[in-house]
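One structure is given below, represented as structure tokens, and several questions about it will come after.
A single protein chain has been removed from this complex, and every other one stays in its place.
Up next, chain A:
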Amino acid sequence: MARSPIRIAAAALAAAAALALAAPPAAAAVDGTVETGGEALTVRRAASTSSTDVGEVANGTAVSIDCRTTGPEVSGPVGTTTRWDYVPELEGYVSGAYVRIADSQTAPDCGVGTGSARCSSGSCAGEAVFDSADPRFVVYDQAADGRSAVVTYWLDGGAGPQYAWNSEGNGTDVERPVEVASGEWIHYRVCVANYSDSDPDLESCGPAITDYAA
């Protein structure tokens, strides 16, 4: 009458597969309008005024905001705010101080499974974009500081952190695939460090985020 936990677990999983049917929540994007009073608005790779300028968007443009996050405070025509909005079609973030959203609407907090970016603290010497659709990091080194940019990340199951390094030097970017299954979470932050294959001494670690593979 010895029970086999492994067999039971497998049976329970099969039962779960038959009953569990939840799709990931639909992205609850909200609509906004760029409002600068005239000039084009700068789009940043991550939610910081120190983050790399990756483009601009004209005053009056309608944008679809997937999510919001917190960054440096900015004052603009819409108000003074620490809110930054993630606009996937612009491949980056814009300050909420220049984006008007209907009063009744609130974008969800970032980490909605449509991609995200973070940078190291301070001057954003390290930056990384997480691509949810094709799970990988693009890691950017943005400073001639003699250090690598590095993403530290954790996945389900209990191991971690794992590291995604860019040791190519200032102005470079490196793609690092990530083994994360569709729908599963990834928790990461961006730091700078001297490269080490075991126990790096991390510096200037920026704020963490949990995102999801699409």
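In this text, a residue touches a chain if its C-beta (ideal position, glycine included) is under 8 Å from a C-beta of that chain, and two chains touch if they have at least 3 such contacts; residues count from 1.
Operating definition for what follows: contacts and distances are computed from a predicted model.
Looking at the choices "Alkaline phosphatase D family protein", "Maltose/maltodextrin transport system permease protein", "Spore germination protein" or "Electron transfer flavoprotein-ubiquinone oxidoreductase", the name in the UniProt record of the chain not drawn here is "Alkaline phosphatase D family protein". Only one of A:32, A:71 or A:113 touches the absent chain when the whole complex is considered: A:113. From the set A:79, A:122 or A:183, the residue in touch with the chain omitted from the display is A:183, counting the whole complex. For chain A, the residues in touch with the chain missing from this view are 1-6, 8-9, 11-13, 15-16, 19-26, 28, 108, 111, 113, 152, 154, 156-161, 183, 185, 187, 198-199, 208, 210, 212.
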